[in-house]
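A protein chain is absent from this complex, but the other protein chains hold their places.
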Amino acid sequence: MAALEVEGLTRHYGEREALADVSLSLDAGQTLVVFGPNGAGKTTLLRVLASLLRPHAGSVRVLGSSLPGEAWAVRARIGLLGHEPLLYRELTARENLRFYARLYGIEDERVHELLESVAMHGRANEPLRTLSRGMVQRVAVARAVLHDPELLLLDEPNANLDPAAIELVVPLLAGGSGPNGLRTRVICSHDPSGGLAQADVVLGLRAGRPALLRAAAEVDPDEIAELYR
Amino acid sequence: MEAQSRRVAGSSETKNRRRDGAVMYGRGLPTLSIATVVAIAVSLSLVFFYAPLEAEQGFLQKIFYVHVPLAIIALCGFVLGGLLAIQHLRTRDPRWDMRSYVVIHMSLIFAVGTLITGSIWAKGSWGHWWVWSEPTLVSFLIVFLLYATYQPLRFAIEDPERQSRYASVFAITAGAFVPANFIAVRLSTAYLHPRVLGSTSNLPASMALTFLVSLGALSLLFATLCKYELTAKHTRSQIRALRRRLDGGDAGAPARARSAVPSLQHLTTSGAGPVVSAPAAGSSAR
Partner (left out) sequence: MSGVHAPPRALPSVRPARPPRLWPTVGALLRKELLVELRTLESVPGMSLFAVTTFVLFHFALNRSSVEGDLAAGILWVTLLFAAILGVNRLFVADADQGGFDGFLLAPVDRSAMFLSKVLTLLAFLVVLELVAVPAFALLLLGSPLGPALPGLLATLALGDLGVAVIGTLVAAMAVQTRARDLLGPLLALPLFVPIVIGGARATSPLLVAVHPGTPALRWLLTLGLYDLLFGLIAYALFDFLLED
C-alpha cells in the first residue's frame, strides 16, 4: 500500500506558485529525499504532507487518508521535524515532552525512555533556553518520534547536531513501526551524497516544479548539483 | 486553438463568460450608472421641491433625507460584508473575499458620511458638533472606530491567503457586533437621556415618499460604486495575469508589493481564457 500518493499538488502564495503540479508516490517503509535550492518549495511540500497546509489544487493521500478532509485520521501517525524545534523555551525537556505526550495520549514512561535514547536524561529538568542548540535539537527529535509515527517528515534533520548526536538520532528516525521496522520518511536535504545514500526515491524541486523524480539508484549526484545552478 | 472554457467555481461567472472563454466583468455597469444618476436627480428634486419644510427645524431638517439613508445603507453594508465573509470561509473562493472587502470599504465611506451629516444636523439643531444623546451617532462612532482597523489589519498580514482568512474572521465578528452594539448603546442612552433628534416613524406621506426615494437612490449609488470597484480590481488582476504569461511565468514577473487588497491571482494564472481586449491570436473566430 502506498504511504504517499500525490497528484498534481499545487499551492499558491498570493501570486507566486510555491508548488506547481507535483506528483509522486511512495511505498511504506521507503525514504524520499527532496533536493532543491532555497525557495524551491521543499518546506511547503513537507508542510502540506504534515497536514499543516492545505493543497490549493491536486490531491494528496497520506497513509490512505486524503488531505485536508481526512487529516484528523492520520495526525497521530505523522511526525514532523522542521526548522523550528516546536518546543517551549521556558519549560524543561521533560515538561515539553510530557506536554506532547498528553496531546498524543502517550504514557510518561515513553518520555523517560526517549530522554535516555537521546542522552538528555541528565539535563531533562533544565529550561530549554539554558541548553545548547544541539541539545534542543535532540529533544526536538524525541518530540518528533514520541508517538512512533509511521510517516516521518524531516527538514534537514542533522542541522545543529554533532556527529555523536547524529549517531544517536539516526536509528530513532529510521526505525519504528512499518514494514521491516522501517519508517516511511520524507527528508529535505542540501547534502547530495549523504542524502542520496539514504534515499529510495529522489525528488528535485526547482521554483515549485518537479525537475527530477526517479528511483535513487538511477540518479547521479551531478544531476542534483544541476538543480542548484 | 480552442480556448478552454474552464468551469470556474461560482456559477455567476458562467453568464459573464463569452463563447471564446473570456470572463467579462462590469457587464451592466453603464445601465446601473445611468439608473443611479437618474435616481439621485429625482431624489434631490423631491428633497428640495416636494418635501414640506418641517416646523421645528426648518430647512436643516432636510439633511435627514441623506443622513438616515446613509446610516441604514452603511449598517446593512457592514452586515453584508460579514455575510460575504462567511461565504468566503465556506468556499475558500477569493472572489468572496474581494466582494467582502469592497462592500466593507464602501460602507466605511458611507459611515463617515453618516457621521459628518449627523454632526451637521446636531450643530444646526443643538448648537453642538457632537451629542452623546443621539444613539445612532454614538453607535456609528464606535462602529467606525472598529472598521477603521480593517485595512490596517489586512495590510499587516503579508501572506495573502492568511490575510483573506483573517479579514473574513474580522468581518464576521464585526458584522455581528454592529447590531449588538446598537442595542447596547440604545439601552444606555435611553437610560440617560430621551431621544432628541426625533424618530423616523409617524412621518407624513410626502416625507415618507421622499425618504424612500432617497433611500433607493443612495442604495443604487452604493451598489454602483461597489460594482465599479470590483470591476476595476478584477480587470487589473486579469491584466497582471496576462503580463505574467507574456513574461514567461513566475520567473519573469516581479513580486507584487505588499497590499491590503485581496489577491485574485491564483484564479487566473492557470489559464482561464484570454481577456476580451487581447488580439484573438489563434482562438476561434466568433
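Lettered A and B in written order, each chain numbered from 1.
By definition in this document, a contact is a pair of C-beta atoms (placed from the backbone, for glycine too) under 8 Å apart; a residue touches a chain by one contact, two chains touch by 3 or more.
It should be emphasised that the depicted structure is a prediction, and the values quoted were computed from it without experimental measurement.
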item	value
Selected residue (touches chain absent from view) among A:A164, A:A197 or A:A225	A:A164
Which of A:R61, A:R110, A:H190 or A:R209 contacts the chain that the document leaves out	A:R110
Residue, one of A:R61, A:R75 or A:H190, that touches the chain absent here	A:R75
Listed residues B:M24, B:L89 or B:I109, member touching the removed chain	B:L89
Chain not shown, touching residues in chain B	89, 142-143, 145-146, 149, 152-153, 156-158, 162, 165-166, 168-170, 172-173, 176-177, 180-181, 184-185, 187-188, 191
For chain A, residues in touch with the removed chain	47, 50-54, 72, 75-76, 78-80, 82, 84-91, 95, 99-100, 102-106, 110, 113-114, 116-119, 121-122, 127, 143, 147-148, 164, 168, 171-172, 175-177
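Here is the rule we use: only the chains that are shown with their structure count from here on.
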item	value
Cα-centroid distance, chain A relative to chain B, in whole angstrom	45
Contact footprint of chain B on chain A as seen in their complex	12-17, 56-57, 207-208
Chain A-touching residues of chain B, taken from the complex the two chains share	159-161, 240, 244, 250-251, 253, 255-256, 263, 265-266, 269-270
